[in-house]
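Every protein chain except one is present and positioned as in the full complex.
Per-chain numbering from 1; labels A and B assigned in written order.
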Amino acid sequence: MNTMQTNVKPVKHFVSLDTLSLEEIMSMIEESLRYKQGDLPPLFDGKTVANLFFENSTRTKNSFQMAERHLNMQEIPFDVTTSSVTKGETLYDTCKTLEAIGVDALVIRHPEAGYYHELVEKLNIPVLNGGDGSGEHPSQSLLDLVTIFEEFGTFQGLNVAICGDLVHSRVARSNASVLKRLGANVVGCSPASWWDDSMGLERKELDDILGECDVIMLLRVQHERHIMGDVFSKEAYHTQFGLTVERVERMKAGAIIMHPAPVNRDVEIAGSLIEHERSRIFPQMKNGVYARMSILNRALGGQQ
Amino acid sequence: MNTMQTNVKPVKHFVSLDTLSLEEIMSMIEESLRYKQGDLPPLFDGKTVANLFFENSTRTKNSFQMAERHLNMQEIPFDVTTSSVTKGETLYDTCKTLEAIGVDALVIRHPEAGYYHELVEKLNIPVLNGGDGSGEHPSQSLLDLVTIFEEFGTFQGLNVAICGDLVHSRVARSNASVLKRLGANVVGCSPASWWDDSMGLERKELDDILGECDVIMLLRVQHERHIMGDVFSKEAYHTQFGLTVERVERMKAGAIIMHPAPVNRDVEIAGSLIEHERSRIFPQMKNGVYARMSILNRALGGQQ
Partner (left out) sequence: MNTMQTNVKPVKHFVSLDTLSLEEIMSMIEESLRYKQGDLPPLFDGKTVANLFFENSTRTKNSFQMAERHLNMQEIPFDVTTSSVTKGETLYDTCKTLEAIGVDALVIRHPEAGYYHELVEKLNIPVLNGGDGSGEHPSQSLLDLVTIFEEFGTFQGLNVAICGDLVHSRVARSNASVLKRLGANVVGCSPASWWDDSMGLERKELDDILGECDVIMLLRVQHERHIMGDVFSKEAYHTQFGLTVERVERMKAGAIIMHPAPVNRDVEIAGSLIEHERSRIFPQMKNGVYARMSILNRALGGQQ
């Protein structure tokens, strides 16, 4: 009843993979796969969650919603466009309101990088980051890890190429960082104008490394309208940096293709390859549900 | 786990009444009425559905949602305006995404006639057509059939007049077609500019046939703003083609009034007649829930 009480145990926010130990990350990957096997019970009957998406989404929002239903949680629908945010209410006051009416967890996507700093300091319910602007997209990173681990059983020594618009991608930076921590060899392939030195990757030509990579991780061209128009045509990008029908033939045996989606067909990847036998694009989405069940389970204190 | 698997049994889409046998249609009508009687159990606990409405709707969307809840299904909320469709994702990729995250059925309303052709060919989950532009609106047709059958116990020899904007109505064509297949005598009443010869109906004046009709099926004037303004005033349309307070007195004993709604009051029908004892307008909506339960039950493979 007192909303200003001191927490006795810390609230388990999920805002960035960088703040989690490798042990915690591995435990969440394994838990995700146990959810996929149907090995873990849906523990959260009567628990409620609100999904606050201040940016558009299909996959992340619907995937969290599916995870919530699998866990028997109830959703309190939150619609940004008809909320009091339109009357100028701050994000903190909005979240505190939801806490006050009894919501047990918040999933938030917001255009501002690091929007969650004030929230994790002051809220008594967990914040699960569904993407923070140009910052991170940790639930996407977790599902990528689940997909790779499910395929190879390890990260140690895997060759991973992250390809495309590195500078605007919130997935690239967190994936590069966590994959290196987990023992993978990570390189980047991108147009010079979209290269980001601060990620600490070696820059390679896709054709030079294609035959050695275990994972080709394509990134969405984010701002094609106002950026790509000046630099590349779609066709030129596809030919030079995309995964073409020709290139897929030169991939290593057992190697897989990943993409966070939505895909620009025939830009990052030939449309005909999206459901190719090497492609894990739709299986990634499927794993996303289990990864988010694990995120919710950790936040709500479920036992494993 | 393999999203490219071959279907072992065919997916039971519901996109048009034209592709269903009369036997199947009669079976769905009877099943709808059994749902109405409370004779069939809600079988789909744990099954999920997404309702993708790319055009506005109250009745169809809320009616499907009520049907889903009656069947114990869970809805994964899909909001077109905040989905990745706004980032240019194709309808197919959006639907495939929902399939990947585990949605068991899709209800779709879309402005493009025949939007579903690619979907029914490639998806492994059923597509239930909630209206395809100027194409069909088969769940509305089914509920109309349920309402007529409930009233008369047969279609054989019934006199049905479909009245109004035939050329822009997605209900008119499918109702005319299925009612004739089921043995009813169907005529049309409409202004010359809204007449559609290709429907194969005889064109009649409403006043000439009013006394013989069992069913007066009114259509919504769809585009009153940009079309009707040039041709008729509301009052002129109502007087010449609408169901007026005066005309209702000349209807045959036992005859009923139908309208898919939303109604333009005092255009297609006098406002005071909407809840007239002959009117089945609100009972149609009620039956719509049971018709959609039957559609969902067939799609999800429930036993009858």
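We adopt the following convention: a contact is a pair of C-beta atoms (placed from the backbone, for glycine too) under 8 Å apart; a residue touches a chain by one contact, two chains touch by 3 or more.
As the structure is a computational prediction, the values presented were derived from the model and not from experiment.
Asks: Would you mind spotting which of B:58, B:86 or B:233 touches the chain that isn't drawn?
Replies: Final answer for the missing-chain contact: B:58.
Asks: Considering the complete complex, identify which of A:39, A:89, A:208 or A:235 is in touch with the unshown chain.
Replies: Touching the chain that is not displayed is residue A:89.
Asks: Residues of subunit B in contact with the chain that isn't shown?
Replies: With respect to the unshown chain, the touching residues of subunit B are 53, 56-59, 61-63, 65-66, 69, 75, 77, 79-81, 261-265, 274-275, 277, 282-283, 285-286, 288-289.
Asks: Please output the residues of subunit A touching the missing chain, sorted low to high.
Replies: So the residues of subunit A touching the unseen chain are 1, 3-4, 48, 50, 74, 76-79, 81-90, 93-94, 96-103.
Criterion: only the chains that are shown with their structure count from here on.
Asks: Would you mind pulling out the distance in Å between where the CA atoms of subunit A average out and where those of subunit B do?
Replies: 40
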